[in-house]
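Quick notes on the structure that follows.
A protein chain is absent from this complex, but the other protein chains hold their places.
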Amino acid sequence: SSRRRGEPSQETRGETITVDRAMLLVRQLIERDRARYRAWMKEEFMDFRLTPEEEAFQKEFAAWLERNLPDEWDPSRYRLESSWEEKARMHREFQKLLFQAGYAGMNYPTAYGGQGKTLMEEVLVLETIASTCIELWLTGIITHGMAAPTILIWGNEEQKREFLPKCLNGTHIWCQGFSEPNAGSDVVNVSTRAVKENGHYVVNGQKIWTSFANIADYCILLVRTDTDSPKHKGLSYLLMDMKLPGVEVRPIRQITGEADFNEVFLEDVRVPAEMLVGMEGQGWKIAITTLMFERAVGDAVMASAFLRNVHNMREMAGNIKRSGKPVIQDPIFRQQLAQAFIEVMVLKHHGYRSLSQLLKGGVPGPEGSIGKLLWSETNQKICEFAMEMLGPYSQIMHGSPWAVQGGTWQYLFLRSKGNTIEAGTSEIQRNIIGERVLNLPKDMSRASRQDGR
Amino acid sequence: SSRRRGEPSQETRGETITVDRAMLLVRQLIERDRARYRAWMKEEFMDFRLTPEEEAFQKEFAAWLERNLPDEWDPSRYRLESSWEEKARMHREFQKLLFQAGYAGMNYPTAYGGQGKTLMEEVLVLETIASTCIELWLTGIITHGMAAPTILIWGNEEQKREFLPKCLNGTHIWCQGFSEPNAGSDVVNVSTRAVKENGHYVVNGQKIWTSFANIADYCILLVRTDTDSPKHKGLSYLLMDMKLPGVEVRPIRQITGEADFNEVFLEDVRVPAEMLVGMEGQGWKIAITTLMFERAVGDAVMASAFLRNVHNMREMAGNIKRSGKPVIQDPIFRQQLAQAFIEVMVLKHHGYRSLSQLLKGGVPGPEGSIGKLLWSETNQKICEFAMEMLGPYSQIMHGSPWAVQGGTWQYLFLRSKGNTIEAGTSEIQRNIIGERVLNLPKDMSRASRQDGR
Amino acid sequence: MDVRFSEEQVEIARQARRFLENECPIEYVRTMLEDERGFTDQIWRGMAEMGWMAMRMPEAYGGLAMGMTDLAVVLEEMGRALLPGPYFSTVLMAAEALLEAGNDSQKERYLPGIAQGETRGALALQEPDAGADPGYIQMKANPAGDGFSLSGTKLFVPDAQVADFLVVAARTREGQDPSDGISLFVVDTGTAGMSVSLLPTMDATRKLCAVDFKDVQVDPQGILGKPHQGWAALHRVLQRAQIGLCAENVGGAQRAMEIAVEYAKIRVQFDQPIGAYQAVKHRCARMFEEVESSRSLLYWAAWAQDQADPGEAALAVSAAKAYCSEVNRNVATSAIQVLGGTGFSWEHDIHLYLKRAKANEVALGDPVFHREQLVLMLTNG
Partner (left out) sequence: MDVRFSEEQVEIARQARRFLENECPIEYVRTMLEDERGFTDQIWRGMAEMGWMAMRMPEAYGGLAMGMTDLAVVLEEMGRALLPGPYFSTVLMAAEALLEAGNDSQKERYLPGIAQGETRGALALQEPDAGADPGYIQMKANPAGDGFSLSGTKLFVPDAQVADFLVVAARTREGQDPSDGISLFVVDTGTAGMSVSLLPTMDATRKLCAVDFKDVQVDPQGILGKPHQGWAALHRVLQRAQIGLCAENVGGAQRAMEIAVEYAKIRVQFDQPIGAYQAVKHRCARMFEEVESSRSLLYWAAWAQDQADPGEAALAVSAAKAYCSEVNRNVATSAIQVLGGTGFSWEHDIHLYLKRAKANEVALGDPVFHREQLVLMLTNG
């Protein structure tokens, strides 16, 4: 078949699909990748190797990236000196460059601006970006990691044609409106209301911890359309234009001093009914499946970014001194460096295992929580080690000539403290593993809840 | 007043005392110590120093111990080669020696065979024993740490005159029958029944994890005398002769290979009614208060024993080699040695703080759980460090000429794994701290229990 | 033996708590984050009136002749309040150095001014290649006339930007061991060739500076103690300053724990307060264990400094500095996790505790350094 993944097919065109149909579709899409994949892989062995084609592609892209990296880019400058407006501009330009060169959306159908290849090529692109300039790409992580995959899998034809190309070519930046002030870890506890009225959803409520809301063009928004159903069944998934009247964004400054998050206040915001993804009541299902797919890809990409940090740490160990001797000569810090490397390798090969599973037709399940725990805790550990290695230099921030490696570690260290909180706390992840993977009983208070999630 | 702590006083003689009266008595007894203490202490400063009298006493006892230690004693031989019969015999002989020299029961009234001094002298004796030959003394830990203090504080005059001298002079060894197979951490879940009948309690049930039951003369036994009251209110505290018909002891072999614990089966055991301590229904209160007092003393004594282990570890580090070089030259193991020392110092000075509180009239509370957590986790950590230091030698057990330090670490390592389980698991201790010290709410399932402990 | 506080100490603590609650609320701390001086004259005067500047000075210089144990009580409260400003640099570093090594005229010149809240000092010690080793001193002081000439760079100098004078440690000769050949100097900050620049630091509640020396001339009156043999005095000064950091750590960790525990009681998730869940409850219990344990070592170290032999005193300091540092860092980090998103926001105060904890951890020897010191002592003794 010459039809590519996610291209409009008879059965989905113009039709609102059900949850089960959508899951089936996801499996079918992956099945096609798998079929192509089988031809490449050595059947006899578990194999971490890239195929020759993959390896050639990776080299080609790395060379392209090397030539095309924007001059103004530098990780600590981008992170610590650029305003959000500058970050948004640089990200859009970078994404546009990627798009024009044919490296954006490797696994998206060509009909929507993608390259019609497999997820494997996409991962190779993302890993390469992560190992050199992840900062530039991070600004688009909701766009590419959440919004576009959701629209591709769950969106109707109009939504796909409207939004996917603009995600891939750098026109749109998206943000994610899931968390609410009174929900916390209890994510389904969404109280933002959407009432259908004259072909619009009228939305009222408040979102919090919304990255990029201050620069985003659109928002993937979880709203409650039904207050009678059990908690997770009354939710719906909207695509909201951030320029609509009634949307107000207030930045939240976090402990790094920067404002990576925002509060979003929604007052009588009129979102056109066509902006509903799937059907009313499917919001939670849509949010959760996309999240699980994203995670399998994210781990390998994260590992690539962390490996760069470990290399930076190794370099730093040769320069920073204790009692006049480079830290790299000290067995204690050598152990830490090794441990950091080991844990990044765990994340990387865990990611490859998940990815392999995904490419071969498996659907990622609750064991994806391991990846969340691994990346967040590994990053925290690397940052702790680096700060210990820095000794008193751990105090000197970006902007001083005495700052080591541009003062990036101080930012990363503080930022990492949010990792075990954002995207589902470690406590929630361990509940998921305990209850949904190991089948341990729920505790009484949560077991007694009605929705029985 | 020339009356010493715990001497029979008008108001308690021959009378069954109530719980509140008993607590009051405890406070009064301590108050007397405190009054004596005030004369010694420097009022101006927090002071860890011993008074000149205390220091002289400590030296005198250390010298005595040095001269009088049984020849046959050697820690690893005592622990790993002696049968329980031999251990019991050696302990009795040692305790008798202590008694004859006037070092047994320093803080017990002379009327009951004690020395009529304060708890401080008792702690000095125990610390000195712990730092040289704790093994000899451990066989009597239930006798001296649980049975005798309980009888002293809660027992009636007859009980005190009958049992205390025999505890102190080495005649009796006691064991503790609290835990039951189906209770686990839920200690109040006692189902061993005692029914009063013709001046006896007829006892039926099963106890588990009973140290020394195989060599003990008597047992402090927690039984249920009332099945209608809430769990912890229907318990009573008996002193049971282990030679009574119907008592059957079966050793439990633990992971070290030795059998330090036993199951005790009780079938129609007729315990005379005079062997009830306090009143029916007071069993839980008696058990818990004694436990808390014991803990405050135990921490400093444990620290003294652990410090000896850290010194052994230091010595070992000079002998064991890695790649031909003594481990003591390796900064990684030096850090571990230091950390072991630090944590023992934490335990020691935590113990001194608790002890000080106790001597000055405070009643130890639920924060005593810290001590339990500290000693158990510190001991586990020291043993882990020592085993890492030993490298492949960690495998070689007592009995081989290649065994390091008599193969004692292997025993200690395995034995230490029980520390966070016995005497209240770490999980239970942290519930106590969370709920009773920090006043955090109970979780729903436990909050919903009737007894509301 | 008596390990409880005397009534006097309890009263000192109570007064300190009251003063700091009034004068150093968290809003004051936040204002001082942005302030280059890092303190107001008003609070400084108030602290002098409380007698805090002179607690350990002899009565001859207006002091109270108290011990480290008493000072630790106050410092614990300062750590709890995250007190910004040059108290630590002036009282625990500069004044202690003068008390240890100064001659009568040097003491006379500086101490009364410090006691009255008019003079501030700092200790220029740490060097760029020293890492966490406060005893690694390579900056040269060369003989010049009947005095010395200082050249080089000192880093991480606390609150030098508001100091009237600096105590400087420099090497006047190469010794047999690193501690031999170190001399101490006292130099007014206006002296030619000295330049002080503020460093941008993560913990902005205690400012750190770089101090450059370029042929800074010190006359004989500026030599503190016997030349070449400054290490012994400096080592004693450092021990007290390290105890000071331990006390701050205990106070800070105590407060961070309280914040987390209070939040755990009121924040509801899945229909019950999060403190009811063992994951949070046991986390809080661990904080309590750690805070109480660090307090036990602090008390030991402070007591040993006042009362025990020098060997035990040094041992206790290194044990406490290693342990209390890690506890404060762990507790502050753990508190953020309990607080969740709230704890990750700039608006909430908990991050200020984490940042001070990290600063205290690496100041005057980090845990790795102090554990190594401990083993040196344990294997020599």
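Residue numbering begins at 1 within each chain, and the chains themselves are lettered A, B and C in the order written.
Criterion: a contact is a pair of C-beta atoms (placed from the backbone, for glycine too) under 8 Å apart; a residue touches a chain by one contact, two chains touch by 3 or more.
Quick caveat: nothing in here was measured; it's all calculated off a predicted structure.
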Using the touch definition from the top, which of B:179, B:309, B:357 or B:378 touches the missing chain? B:179
Among A:102, A:230, A:331 or A:365, which one is in touch with the chain left out? A:331
Among A:161, A:349 or A:381, exactly one should touch the missing chain; which is it? A:349
Which listed residue, B:69, B:244 or B:332, touches the chain dropped from view? B:332
May I ask you to list the residues on chain B that touch the chain which is not drawn? 179, 184-186, 208-209, 252-255, 257, 261, 320-324, 327, 332, 387-388, 390-392, 394-400, 402-403, 410, 414, 417-418, 420-422, 425-427, 430, 443, 445-446, 449
Taking the full complex into account, what residues of chain A touch the chain not shown? 37, 41-51, 54, 120, 314, 328, 331, 334-335, 337-339, 341-342, 345-346, 349-350, 352-353, 355-357, 359-360, 367, 370, 373-374, 427, 429-431, 433-435, 437-444, 447
Name, in rising order, the residues on chain C that touch the hidden chain in the full complex. 277-279, 282
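Methods note: only the chains that are shown with their structure count from here on.
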Going by C-alpha centroids, which chain is farthest from chain B? Tell me that one. A
Ranking chain pairs by how many C-beta pairs touch, which one is first? B-C
Rounded to the nearest Å, the gap between Cα centres of chain A and chain B is 54
Enumerate the residues of chain C that touch no fewer than two other chains. 272, 276-277, 280, 368
Specify, in ascending order, the residues of chain B that touch 2 or more different other chains. 331, 335, 443-444
